[in-house]
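A protein chain is absent from this complex, but the other protein chains hold their places.
Then we have chain A:
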Amino acid sequence: MTQPSFPHAPASRRSVLTALAALAVLPLSACSSSDGSAASAESSASAAPADGGTLRYAATGSPATASDDPHGGLGNESDILRFALVYDVLTLPGEDGGTRPRLATSWKPNETLDRWTFTLRKDARFTDGTRVRAADVLYSLRRIADKAAENYGRLADFDLDGSTAPDEHTVVLATRTPMADAPRALESVSFVVPEGTEDFSRPVPGSGPYKVEGTSSRTSVLTRNDDWWGKRPHLDRIEIQAVADPQARANAVVSGQADVAGSVSPAAVKSAGTSARTQVVRREGVTEYPFVMRLDTEPFDDPRVREAFRLAADRKALVDTVYLGYGRIANDLPTPYDPSTPKDLPQRTRDVEKARRLLAEAGHEDGLSVTLHTTTSYPGMDTAATLYAQQLADIGVEAEVKVEPADTYWTAVYAKKAFYTGYYGGISFTDLTRVGLLSDSPTNETAWRSDTFDDGFDRAMATADDTERQELLAGIQKELWEDGGYVVWGTGDGLDLAAPGVRGLPDGPGFQRMFIDQVWLDR
């Protein structure tokens, strides 16, 4: 079972809009020479990339959630990886957190930031030889929007009925409200298929760097698409295996049966870490298990209780125990990796005395009993709750940890119970706000309702100037830090395990890790 692993990347400190402006004034020739393929972190910058070879990638995936439809639920990383290699997307998360062009070469908003004009490449072709046209893009985006129920409303903020394709290579996308970060919302998951495609049970022509040679719910074999418009990929072949168990994925690399294991647990990395046969790719700020308190439910309706609960957390102990050190402590802001994070807030630290005093003031001098829900969906969620319950005992709170079945946690507990262990997978602050922090947000898990916060967010989203917008967003986060319903004690790294010769694996945020078209083998 997967819970929204929101694909969005933190935006760069450098302005998205500044980058856009620069792109807009560039002559077209410069644009087309810009290479829109995935940015990759060169693990070894010394050697020149070598061509050829087959990469065997063991990715998270279980057979029942396997899907051929790039616009649906995306339950399996093994499928996302295939889609990312076979289809083109409009934009990509860049190395520095900014949005990079891919199928869209440039974009420009109107005055009110609710209408965005995207210019598409003219040289992209599907593998059946037909050109990629604006109609294909619009069809694909509409199909994603129609499947909102399955894909967490990925494009819910776009008004696709009001969007148009004025010519073969331009789409004008309307947003429901001013949306300064629209290009980012299209990053990674805007897979483009030929207009009218409904049947995905047979391979559908894509316009990406690889094409499908064969696929099943267990393996996919991809070969290089030599007609791709972008920078020629190095690998001849990529074999993707869906392996559900994280330890089995790690073992596959250690024993030489796979070259890369995606998303393995800290424990697996620790046990493989002593081996010279593997390298570890760390992606920062990828997992976060915040403790979520509902402001409309006792005892969390009292700000003193919430503050006491935040002061009870021994953040370093939690990071060391849950992420085995592959992570960093956080300061109760739900998206500490986001460029909008305020820099001038003091780090909250453990203060048992003050926490006890606050609880007494709130009328709980005789102690307090709460139930802390958690589950085993992601490695360490249950450990986090158990350890935090022990830390709460020190301030006189008796927290009973209830481990719920992973299958139903995200429908029965998430955004419903008063006190539970949440999960975020690198969501951006603006996305988190839309889904969970505005008064009318669909899954307002902390029951956070603040007019000043709502107004501040609307103002920020209608602000074209990037610096100014980030300041506005930082401002409303201070209110959240003071008074919100989150105990955010730390973030964990995303961890991939790879054979020593694998070079150029992406270590950027969000779904950037799926765009492995520039990986090469150093043999």
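Brief remarks on what is shown
The working rule: contacts are C-beta pairs under 8 Å (C-beta built on N, C-alpha and C of every residue); 3 or more make two chains touch, one makes a residue touch a chain; residues count from 1.
The working rule: contacts and distances are computed from a predicted model.
Choosing from "Metal transporter", "Ferredoxin", "Acyl carrier protein" or "Ferric reductase-like transmembrane domain-containing protein", the protein name stored in UniProt for the chain missing from the display reads "Metal transporter".
Considering A:177, A:217 or A:386, the position touching the chain not shown turns out to be A:217 (whole complex).
Note on the undisplayed chain: of the listed residues A:241, A:391 or A:491, the one touching it is A:241. As for the chain not pictured, it touches chain A at residues 1, 3-4, 56, 58, 62-69, 73, 75, 148-150, 152-153, 156, 201, 214, 216-221, 239, 241, 243-245, 247-249, 251-252, 254-255, 257-258, 405-408, 410-412, 414, 435, 442-443.
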